[in-house]
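First the structure, in the form of structure tokens, and then the observations on it.
Other chains dropped; remaining ones untouched in position.
All chains are identified by letter, namely A, B and C, in their written order; residue positions are counted from 1 within each chain.
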Amino acid sequence: MKVLVIGAHPDDAEVRCGGLALQYTSRGHRVKFVSATNGDTGHHEIGGIELARRRYREAQAAAEVAGVHEYQILDLHTGELEPTIANRKTIIRIIREYDPDVLITHRPNDYHPDHRYTATLVQDASYIVTVPNMVALTDIPSRLPNIFYMHDWFRKPIPFQPDVVVAIDEVIEKKIDMLHCHESQFYEWLPFNQGILDQVPEAEQERKQWLASWRLPYFEKVADAYREQLIRLYGPRGKTVRYAEAFEACEYGAGVSAEQVLELFPFFD
Amino acid sequence: MKVLVIGAHPDDAEVRCGGLALQYTSRGHRVKFVSATNGDTGHHEIGGIELARRRYREAQAAAEVAGVHEYQILDLHTGELEPTIANRKTIIRIIREYDPDVLITHRPNDYHPDHRYTATLVQDASYIVTVPNMVALTDIPSRLPNIFYMHDWFRKPIPFQPDVVVAIDEVIEKKIDMLHCHESQFYEWLPFNQGILDQVPEAEQERKQWLASWRLPYFEKVADAYREQLIRLYGPRGKTVRYAEAFEACEYGAGVSAEQVLELFPFFD
Amino acid sequence: MKVLVIGAHPDDAEVRCGGLALQYTSRGHRVKFVSATNGDTGHHEIGGIELARRRYREAQAAAEVAGVHEYQILDLHTGELEPTIANRKTIIRIIREYDPDVLITHRPNDYHPDHRYTATLVQDASYIVTVPNMVALTDIPSRLPNIFYMHDWFRKPIPFQPDVVVAIDEVIEKKIDMLHCHESQFYEWLPFNQGILDQVPEAEQERKQWLASWRLPYFEKVADAYREQLIRLYGPRGKTVRYAEAFEACEYGAGVSAEQVLELFPFFD
């Protein structure tokens, strides 16, 4: 199986579906991460080349932890992504060349404009990846990809409705390891942005614990919110799942039946 | 009555409201079709000038079958339609010059980006057609047009909610004739795109039968899905309607009361 | 407290939250109005410089009535507002420099494209105002602003859901005075647009009465529609409120608890 995750920033794939990626790679499937922007503005003190290169290295490190064979970073300004035809064609090319079984991206109504426009770009590319006459020099993929949205908590115009909820308990440590690679994000920018920079420990090991204590509740909350689906998918074991990630099928991808979900996400036995 | 249908591609008007168009024209009303793009990429083997011209001829042939007095094709690339101010002004000009009683277009959340952006363009033009100072050299129309969306099956962020469902049983043959004009679509591109190219018959007559057997179920499904509305609008006769097309009022057009619907769609007696 | 209202046109702030503005200013809080466009096309007979300057003067007059300390007009064409990166950065700069406690704008699904794209611009600016690296030469504000949408009646994809409903009975006269300043709108363009130009009285005093009789029912309708919330917020007094304005929290602003609402809108005791 080939899985393609298109996030807006270097770390979105990790945060929202790092556990899923680990589930795939640990079973021998191929996963590729894409960041639609280069991360060059998500910081309070540095930016431009210094930040873009640092975040590139962080992303590559995270990819290694995840067993992800490629982490492609589009060299576009973070905070300025637009749903232009030029960007649409770039996304079309990436999807065609990778030809994924499963394609994962943001919902079009998340809090960050780059998230929203990444979603728009993927939606706008979706059907057109099957039209040979657009981006004529790159062959169409073998099928319309199955597109899934990563989880978010926003409720308007419509709340997230999970079609797949994946337990990540057995890989949760590695997922934290992935986030730990993103130093500039999790120990610098996001703490600054949330006003908790003074809480970040200095020492490597303490940092990681702090990171876990900060981030794990989010994944617990997902498991609790979608407990019913966990039980439906995992059987009784679903009751005790502690950490989860959730995904919603996008209507503009290939239609996905309940059976296909089991095939595309082969984790439920 | 004057009816204006603005679709994204040459054949969208036919597929989604060809029956409605026939109901109007057969009663002596005027109908105009517009395609917001020239169809130059919807094919797997040809494109550009050859395809644009072929699809232009196919559209003109379909217009003749429908009794539609004009089928205008905007010479913009299919697959690359954008909601620019320049395109908005083109749509404003078309609406003003035709001054329709009823204006029909896509919903803004259909599977093809050109459908979505056609809808955006019509929505963005809607109120502004009444503002004389935009596109100042073309007079405003006599009123804000009543805008209706063509049917689709997408459910997010909100499913299609029909305000009008029109029986097309008595014109269904002619509707198939209209689609039959679109050779490059229905016997070449779409079968290729759906992986059934080998099923397309060679001979003219067999082709048309095949086309009917492929497409009629869609129109049956619409009738069945909105049976209640059919009965409300047609009375008992609504129970036996076999094929239908459905339309939803757009809030950005003139508000339409139930009585006005009966006036604008004079088919229910 | 500092309140920033970003509307699409000179008069949107007045019409949709003029009463709220008066409630703030009469209690000594600071309010700033912004119009994202210059109003240069909203008329049937004049436009360009003449209209832009006239509407500028009308807006300044309304600001004075409202006790609003600044009414900034962006010099962009009305009817042609686009959610470009350049416009996004302008909005970011305005929000940062004012650093509001409360930020009020349109919903993204109102009838006028300028309203919709003003909302898009504010949403797209929302999180990014806190990112120092975007518009790097303007300091970030002290916090993510609390964003609220002004009321509208549109129902799709989702109807307006008020989080705050504010009684404006005691300031209703002054609100009409504010609208009265917008001569070119309320006595010329809108009556023309709605086909009631012949009803507009000549004499100053009659005009204002006519304006009140035309506009007050709208504010009554708001109070009636959200009576329950009025009672919840005002207690028994809420039953007799006659005129109201309503506001809905935007999910992309800072999250707002019920207590914070009472703090940000200190009118309910």
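By our rule, a residue touches a chain if its C-beta (ideal position, glycine included) is under 8 Å from a C-beta of that chain, and two chains touch if they have at least 3 such contacts.
Since we're looking at a predicted model, the values are computed, not measured.
Chemist: Out of the whole homomeric complex, 3 chains are present here; how many copies are there altogether?
Modeler: My count of identical chains over the entire file-defined complex is 6.
Note that only the chains that are shown with their structure count from here on.
Chemist: Same residues or different residues where subunit A meets subunit B? The copies count as same if more than half of the interface numbers are shared.
Modeler: different
Chemist: With chain centres defined as C-alpha means, what is the inter-centre distance between subunit A and subunit B in Å?
Modeler: The mean C-alpha positions of subunit A and subunit B differ by 37 Å.
Chemist: Specify, in ascending order, the residues of subunit B that touch 2 or more different other chains.
Modeler: Those would be 157-158.
Chemist: If you look only at subunit B, which of its residues touch subunit A in the complex?
Modeler: Contacts found on subunit B: 40-45, 47, 51, 79-80, 82, 111-113, 116, 154-158, 193.
Chemist: Would you pull the subunit C residues touching subunit A in the complex into a rising list?
Modeler: 84-85, 88, 123-124, 126-128, 130-134, 136, 157-158, 251-252
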